[in-house]
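Below: one structure, written as structure tokens.
Apart from one protein chain that is not included, each protein chain of the complex appears where it belongs.
Letters are used for the chains, namely A and B, taken in the order the chains are written, and counting of residues starts over at 1 for each.
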Amino acid sequence: MSEYILELKNITKIFSGGPALDDVDFSLKYGEVHSIIGENGAGKSTLIKIITGVYSLTSGKIIYEDKDTVWSSPIESINKGIAAIYQEPAIFPDLNIAENIFMGHQAYNKYTRKISWRSLYKKTDNLMKELNIDLNPKQKIRTLSLAERQMVEIAKALSIKSKIIIMDEPTSALSISESEKLFEIIAQLKNSGVSVIFISHRIEDIFRVTDRLTVLRDGKCIGTKDIEEVTKDDLIQMMVGRKVDNLYPKIEAEIKEEILSVKNLSKKGAFKDVNFSLHEGEILGLYGLIGSGRTELAKAIFGMDPYDSGEVFLEGQKLNRLTPSQAIENGIAYIPENRDEEGIILGMNLVSNISLPILRKISKFTWLDSEAEKELTNKFVDILEIKASGIDQKVMNLSGGNKQKVSLAKWLATKTKIFIFDEPTKGIDVGAKASVHRFISELAVKGNCVLMISSDLPEIIGMSDNILIMHEGLVTGFFSRAEANQEKILEAALSNINKTNGNTNG
Amino acid sequence: MVDKRNSNTSGSLVVKFASIREISILGFLIVFSLVISLINPVFISLDNLYDIALDTAILAIVAVGQMMVILTRGIDISVGAGIGLSGMIVALIIKDTANFNPLLAILIGMIIGAAMGALNGVLIVKGNIPPIIATLGTMNIFRGLTFIINYQINGGQWVGADKLPEAFKNFARGTFLKIPNLILITIIVYLIFYYFLNHTTTGREIYATGSSPESAKIIGINVKKTIFLTYVITGILVGMAGVLWVARYTSAQTDSASGFEFTTITAVILGGVAVAGGSGSIWGVLFGAILIGAINSSLNLIGVSPFWKLAINGGIILVAVIIDAVLARNINKALKERKQI
Partner (left out) sequence: MMDMVKKNNRFKSVFSRWETMLFLIFIIFNILMSFTTPYYLNAQSILDMTFIFMEKGLVALIMTLIIITGNIDLSVASTMSLSSVVMAVSFQSGINIWVSVLLGMLAGTFCGFLNGFIITRLSLPSMIITLATFSFYRGISYVILGDKAVSGFTEKFTYLGQGYIGSTKIPFPLVVFIVLAIVFSLVLHKTFMGRMIYAIGWNENSCFASGIPVKKIKLILFTLSGFISSFAAMFLTARIGNTRPNLATGFELEIITIVILGGVMISGGIGTMPGVIISIFLIGTIRYGLGLNNIPGQIMLIISGALLILSILINNIVKNFSKLKPLRQ
């Protein structure tokens, strides 16, 4: 018997857009905590989905408990002892803790099919004791905090005798004390021989719990190290190293007066005391990892979600809390990360999507001017090089890159001056990426201002005039284009040590 | 970093509230009854309570089925027409047959009901038709069939009291161990389904399916089968209720129980069952049904015209839904804010 419970060898996974994992090796010892780290998009979640059998392999092999293994379905991997706990656990909010843990494998009488509640609660109590969690098994999940829900998930994994527990960003939504509690539980799991795969963006947490770690970058395995061998700086070095190449056709634009400024903006549970300002011709990059509160911030400025306190000024005028339609009136546009749900309307055609924000304006006495609409659509289809069979094609049949362009095109007909991009190039192919970048650059040159949220480091560095970094709802760094490098940005994004209030007056 | 709030205080409050839901309906029922009794003591008399129970029985039985369907995020608006159809068929079978065993009649009704429920279930699960539309369609079909069958066999006449067997009519009036048969049946139904919903794996899977169909699939629950089952069970209860309806009102008419679907949905929602599925207790539904019965009965007793009945039912459900929504929003907000920062 080898010392490894799980070994992945030469794993390659190719999606239609290109390889997500390229010749990756990974091994997990019995009873160890193994962290996987890397930027967003480095291939961590693909790796997890391969381990749990959600994805099949393009090539390579999985050795689980010394046997070559091919998962036929995620359920098989669960039954064989691999449990994954995601940030938002899959649970039944209306049922209580004990039921959630044992649903699907309750002990019941064969003839009457009666569930033995007493044994259910007793087993749950035992699990709770084992994990040292103080929760009433009869409490409904709906009433639990996220941290408590994760504990329930862990208990569930234990109840089916899982040998490997995968925790995907378990601490990103937890407070310090809740995280501490989780670390205690992880230590207990380890002692009882369970192996844990731990994914986190919090460097402190990784050093706190990990035995070994594997760094992924661009779908490649950069290295596996014992925790004693590495320092925080080493880690950052391993994670960054991506080339900032010529993909980013940043055109220098003259940065003029301030257009938008945000003062002490706070929203409970999302972000706190955020300050920054946006200038004419500027591209302000906003970098942050999962749970940093960057999308919530963008939505608050655009009026999709209200903020609690703080002020937003537009050209010196204080804005009251906006609705999106007022934000649009004020020249603000938001191109969301969650494109299919918030950006475009999949079931409608290009024309309807692109004219959506200006329906009123394009109408004469409420009458839709379909000629003008078509003209407009054709114009933007040309400008943005949107590839479609025709302007009456349904958007759901477009590729990701073209969908993104539609999501952007609809704002070009409005009098938008402030563009907020949320992950503008996520999940789109290289060609489309370059043209989106060129377009963003051109927007700035034309005197607009751009707030570009991204978790793609080269993109942030390649495109931005200034870079704002957020970590867990706080601004933890601000760099001008000249000062910025990947290490500095990542360091600020990974920890809350550099508590600066990013003011862009420099 | 902002301090974590003490999750236990807000958590336990929320827990308490959730378990209060059924109790609050019961509380309202009791307060309501007390107030009415003060105005007219007859309300609390044994005879009147008997009447309320008898009037509520059929509603309470069908409401259990409606509840299960709503638990799985569905709805069944064919129940009224289903009652009419099963009642009519059974009435036509047993008419002019002296001494037809009433229990056999009920059994026939249940079989007819199971078939109706299976039709709904197939359309919803296999045909992917939204429940409201599928049961709207079958509602029309059932009601139309009731008419045709009656027209073909009975020339469009009602099946009146004079045509029904004595044993059958006596059954509705009769008692067993001094408990009226109708009430006895209701009690049995509630005991069976209390056990089914709370103590069997299938029952819990109904809750799980409604609470999160995706999670249910992940852990290997056959969601489609579960949903199908709820419609069949509802059909069986509806079929039974159809026969009881004929026995109680000693006639089978083509428009029996029309609009009854709305009354059952009202009872279920009043009983605290979440329309979004997954949550609600059978006792809440029972209290909801009794509350509707009590309101109807009380109107006569306190001298309010019975024409207020519908408006009051509608008003109460409106208020209940609004209060529910506001409370649910506050709970969600409280939960969200327990996150740090």
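Throughout what follows, a contact is a pair of C-beta atoms (placed from the backbone, for glycine too) under 8 Å apart; a residue touches a chain by one contact, two chains touch by 3 or more.
All of these numbers come straight from a predicted model, not from anything done at the bench.
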- Query: Which of A:Ser59, A:Asn264, A:Asn397 or A:Ser480 sits in contact with the chain that's absent?
  - Reply: A:Asn397
- Query: Which of A:Ile227, A:Met304 or A:Leu319 sits in contact with the chain that's absent?
  - Reply: A:Met304
- Given B:Leu26, B:Ile39, B:Leu92 or B:Leu145, the correct residue touching the omitted chain is B:Leu145
- Selected from A:Ile14, A:Val54 or A:Leu368 as touching the chain missing from the view: A:Leu368
- Task: Taking the full complex into account, find the residue in A:Ser56, A:Ser73 or A:Ser325 that is in contact with the omitted chain.
- Result: A:Ser325
- Query: With respect to the chain omitted from the figure, which of A:Ile36, A:Ile62, A:Leu120 or A:Ile344 is a touching residue?
  - Reply: A:Ile344
- Footprint left on subunit B by the chain that the document does not show: 77, 123, 127-130, 132-134, 136-141, 143-148, 151, 156, 254, 258-259, 262, 265-266, 269, 275, 305, 307-315, 317-318, 321-322, 325-326, 329
- Spell out, residue by residue, where the missing chain touches subunit A. 302, 304, 324-325, 327-329, 334, 336, 340-348, 352, 355-357, 359-360, 362-363, 366-368, 389, 393-394, 396-397, 399, 410
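The criterion applied here is as follows: only the chains that are shown with their structure count from here on.
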- Message: Nearest whole angstrom, what separates the Cα centre of subunit A from the Cα centre of subunit B?
- Response: 44
- So, in the complex, the side of subunit A touching subunit B is made of residues 74-75, 90-95, 99, 103-104, 106, 108, 112-115, 117, 136, 139-140, 142-148, 173-178, 268-272, 293, 472-474, 496
- Item | subunit B residues within the subunit A interface of the complex | 1-4, 7, 11, 14-15, 18, 195, 199-202, 204-205, 207-208, 210-212, 214-216, 218-221, 274, 278-279, 331, 335-341
